[in-house]
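Would you mind keeping the following structure in view while I ask a few things?
Removed from the display is one protein chain of the complex; every other protein chain stays in position.
Coming up: chain A.
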């Protein structure tokens, strides 16, 4: 009986290990931080998959106060393919908070998202699977 238990537990450990190794993982949508001379940009994509995406942008100055600006311009590009898509402009939903919707990142791979507010601009890398 004891040996049976031992065998069963060994099998259970092996199965658990196999599940742990083989379990499909998806990349979490993380906030991406980039800083320019005056401002601090935090971009959170809605998804890390290719397709229609949307960005949640929070822009503050270095002290943490919401940045002032009428519109933010987002320029997605895929350097590896030598391809850019049309820039998208968005107004603030509240001071320093911008919602950029309907961004068609149609291909998986490494994208470069250039975000500019006034003369301040940053480039944020975004890997899509």
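The working rule: a residue touches a chain if its C-beta (ideal position, glycine included) is under 8 Å from a C-beta of that chain, and two chains touch if they have at least 3 such contacts; residues count from 1.
In the analysis below, contacts and distances are computed from a predicted model.
K.L.:
Of the candidate names "ABC-2 type transport system permease protein", "Putative RNA-binding protein", "Secreted protein" or "Glutamyl-tRNA(Gln) amidotransferase subunit A", which one corresponds to the UniProt protein name of the undepicted chain?
P.N.:
"Secreted protein"
K.L.:
Tell me which of A:30, A:65 or A:84 is the one touching the absent chain.
P.N.:
Residue touching the chain left out of view: A:84.
K.L.:
Name, in rising order, the residues on chain A that touch the hidden chain in the full complex.
P.N.:
On the chain A side, contact with the omitted chain comes from 3-4, 7-8, 11, 14-15, 18, 21-22, 73, 75, 81-87, 106-107, 116, 118-119.
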